[in-house]
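One chain of protein is taken out of this complex; the other chains stay put.
Presenting subunit A:
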Amino acid sequence: MASKYKGKSAANRPDNTRAAGPETSTSQSRMDLVSNALFAPFTHKKKNSSRILTDLAPVIMTPRMMNAAATVSSRSRGSLGGSAPGGSRLDFATLGRAPMRLTLGNRRITSRDLQIVEATDELLDADIPEAEGVASDVSLFRGFNATIPSSEKNRTRRKQMRNVETPRIGLKKLGMSARGMMMEDEEERSVASEDDVVVVTRPDERGKRKGKRRGRESLSAAKALGKDELSRQTQEILLDKENLHVRRSLINSEITEIINKIKALDSIRDGLEQDLLKLQEDELELDDELEGVRERMEFEEGAFRQNDKSKPAPSSYIAPSRRRKGPVFLPSEHDDLPPGVAFMTLESHITPITALDFSEPYGTLVSASQDDSQPRLWDLMTGSAIGRLRGHRGAVKCIQVEDNLCLTGADDGTVRLWDLQLVDDDDWDRDGLTDVAEEVEGTAYDGELVEKPNGIRSSEPSEAGTDHTGPCIRSFEGHSKAVTALYFEDECLVTGASDKTLRQWDLATGQCVMTMDILWAISHPQPTIPGNSLPNHFFPGAAASAGHFAVPTPPYADGSWEMYQDFVGGVQFWGYGLVSGSGDGAVRMWDMRTGQAHRTLMGHTGPVTCLQFDEMHIASGSLDKSIRIWDVRTGGTFETLKYDHAVTALQFDTRKIIAATGENGVKIYNRTSMQHSSLHTNGHTQPVERLRYMDRYLISGGRDAALKIWTL
């Protein structure tokens, strides 16, 4: 009855198989588990059975016979997936497999079985490329035969053949005592023959024996191997050599694989290091942002407090924006701009740009060009010119804009302070001829556009006396030669001029507070600083003390050059500390309380053309085609960046240095990754002369008289 039951369920099983369909292996396993449970008393592990047999008759159960016994059962057992993925074919094979599985015992279905089965399908789909490289030279099977332990057995066999039976020499004792170990009482056997006694052949003994001229026969003579054996050995040796060859090629291929892996890992590591650098950069940016936000917090608190008092805000109420590092407010569309492309070009000038500055991104830009005494005003939101600053009698060489205040220094030796809000829209060209009798409105603006009531339009600038009307609020006179560098903050202004002096002015009163003579500083160098014992004339063309200062610039990228005559290339101050860069190639640090230069930083071999410092570094660019970064505290040089042409303008922050280096592209140096890059898409067609940036908004002016605006 039991068998009938088995038969019935076996017949049912294939039906289940058919019904199960796709969910093959799992359903089968459930069935198997159930059948296992039912037939547990009848089944026993195959392992047990063959182990029992092995124990009983180890001699009989050679591997061969064990295999034979096992394969019968295993083959006839069939597997889970075997029947199932074959589809729902109810055929005799399936049927035949079933009872055997039940009767001959069933292993627990392990996850391994399932794994194999499930993997089959995906493997069959995998691509099979042509074997190449080592795979075609050495098949796996060959490698197997070459590397399994039994490949050594021929060699060991040959060695054993060469073993010669000799009387006991006691080598083991020798070895043990050579290693310094005590022999256990293995050598209890008494020394029977004299050979046991021989330990180390001492020279005198050998000499004795030589005399006898008998000698011992060599070991190899004692044994005869026979021709068959020897030929067999030659064959085996040849085979072993082949095996060696196989193993060698295997190892070589492994080595190349490892080399490739190492390369891949190395490149991954490089990528990660780059990421680390980027993170560092981001951190610096965040630090700056934090500072900016804090400043803004203070400002807003102050502003709102003032609003309660409802008095007109004074013109310079914001913390000096030149030192503001944090993010600025930009229109939201700014983010859409592609970086590194000049998205706006302002063209109106006809000569190379000599100075530019702007109040804020998308605010007001003031720019001046060579031989032009009237800097132009631009509205950066629309990109159109909105006016000019008329008043100077010489070309404007330096400009600084802070909100609505603008200071310009010109060739006529004067510095003028302008209120940009008072500049009216001026759409009349210098050469414009339209005589329009325009009513003079509220405030007379005769400092600006001169409009005589009789209709004749005169473009002559008014006299310097009209300081209090019109945009020019104040004029600072005192320098005898062109003012080439200026810097102002709050109420204090410092200017540098070609008369080789620096003057400090009070903005409110217009008076010169102090004059610092560079020539004097050159001829009276501070002796205390080590390394300051170099002569004052750092480079042949200096002629610093000899009157007119003029140095030929090295050629720009387009080959042009000119005479550089600005003795003071750049000034900046903070608190009482002033830094100036001058035509003798020296960067001087002054104390504005005493008016003395307390430190001179030497290193440049050409006139310094531009300068900036922050709490940690001073950056100076010069005609010697280099930018030097100095440490503010010690005066040592941190870095020297070399370029191909003279550096004419620079600006830096913790993360980057942007410089105009006599090429058409604006050069950017990333300080964290130490990479150079250049902005040239839709850029200038002639070398860049001046630049200024705030956060991600950069304006550059070049010798092509164009002003280009970039997103960083």
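The criterion applied here is as follows: contacts are C-beta pairs under 8 Å (C-beta built on N, C-alpha and C of every residue); 3 or more make two chains touch, one makes a residue touch a chain; residues count from 1.
The criterion applied here is as follows: contacts and distances are computed from a predicted model.
Of the names listed as "Protein rogdi homolog", "DNA polymerase epsilon subunit 3", "histidine kinase" or "Mitochondrial fission 1 protein", the one that matches the UniProt record for the absent chain is "Mitochondrial fission 1 protein". Touching the missing chain, out of A:Ile169, A:Leu244 or A:Ile258, is residue A:Ile258. Across A:Ile116, A:Val328, A:Val632 or A:Leu712, the single residue that touches the chain missing here is A:Ile116. From the set A:Arg142, A:Arg168 or A:His598, the residue in touch with the chain omitted from the display is A:Arg142, counting the whole complex.
Interface residues of subunit A with the unshown chain, by the touch rule above, are 4, 7-8, 10-11, 46-47, 50, 63-64, 66-67, 69-71, 74-79, 81-83, 85-86, 91-100, 107, 110, 112-113, 115-117, 119-120, 123-124, 126-136, 139-144, 147-150, 250, 254, 258.
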